[in-house]
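Here the complex is missing a single protein chain, while all its other protein chains stay put.
Entry: chain A
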Amino acid sequence: MSANITVSDLSVSFRSARGYVPVVHGISFSIRPGETLALVGESGSGKSVTSMAIMKLLAPAPMTRIEGRAVVTDNQGNPVDLVALDEKQLRHIRGNRIAMIFQEPLTSLNPVHTVGDQIAEAIRFHERLSKAEARRRALSLLEQVGIPEPAKRLDTYPHELSGGMRQRVMIAIALAMEPDILIADEPTTALDVTVQAQILGLLRDLQRKKGMAILFITHNFGVVAEIADRVMVMYAGRIVEEGSVLHVLSSPRMPYTRGLLASVPRLEHAGLGQAELGTIPGYVPDPAAPPAGCAFHPRCAHNKPGICDVEPPELVEVRAGHQLRCSRWQELCLEGGVR
């Protein structure tokens, strides 16, 4: 089966007082129908910028520069490159072939319109439909996203709903046109843990029914394990490790991924004298002044001067479908630093 979205060599730079600062460096990936790709990284690693660049929701041309290709299928079944489209053409793709849900469901809904109106309008942007017909579709969407008493909820305002309900409404809006690709930018971060699990379950169900591809952005490995098929770890605007969830979570090879995994709190460690939580020292580098060599070497426990701070490592395939970016990965494997 061909991919629903193919991103190749996507780079994003922001204009600053001293020229363009690259924030995302040549990212490539594709997602097949029914597949979920998780994009993981710290704040400032460029994961949200990547998704906004694909949707072309960043500030327009002189402020940002987007290079590369992001190919999706348009309504007629032809491949189109989102990067090359103008705003008017994009309007027919956004919300129709590709949709997005955000972290904060309260601020993503317009406070002055009812939930039903907002869903109905999302449909009417793309389809000639009477208001009554659009309202019926909105009702069935609310039902599909598991909102109790959907007929009653149509006429409520966003502030009258709980966080989980609001996120369900956002999902209903995003899925109104049955898009091929759903970008979920930390959709559960602002929610309670129990609600989180419900929303993840809902996304998985809807994905199974509609066969859409999901790009799931998160910094939570628990969520990754729950929903993703493949993981892509980003650091300083580059993919540093990519592979199946099984490979990456059970045997991470790149020291950054391992650091991230070590910093996940685990209940089973709490009582066993291992309460010390792993942290990665330092901060994400300033994109305007990146370190020489591997972008991660100043924070890396396995940093070897002369190797890591000289040549930026390439992305290499260490086994089928598992790639990473580290100059010393073979040595680190032998040292037994990796399970």
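To be clear about the criterion, a contact is a pair of C-beta atoms (placed from the backbone, for glycine too) under 8 Å apart; a residue touches a chain by one contact, two chains touch by 3 or more; residues count from 1.
FYI, contacts and distances are computed from a predicted model.
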- Item | Options "ATP phosphoribosyltransferase regulatory subunit", "Acyl-CoA dehydrogenase", "Ger(X)C family spore germination protein" or "Peptide/nickel transport system permease protein": UniProt name of the undisplayed chain | "Peptide/nickel transport system permease protein"
- Note on the structure: Only one of A:Pro111, A:Pro148, A:Pro281 or A:Pro305 touches the unshown chain, namely A:Pro111
- Item | Sole residue of A:Gly95, A:Pro187 or A:Gly237 that reaches the chain not shown, by the stated touch rule | A:Gly95
- Task: Could you tell me which of A:Ala38, A:Met55 or A:Leu203 touches the chain that is not displayed?
- Result: A:Met55
- Note on the structure: Missing-chain contacts on chain A, rising order, are 55, 57, 90-96, 99-100, 102, 104, 107-113, 121-122, 125-126, 159-160, 170, 173-174, 176
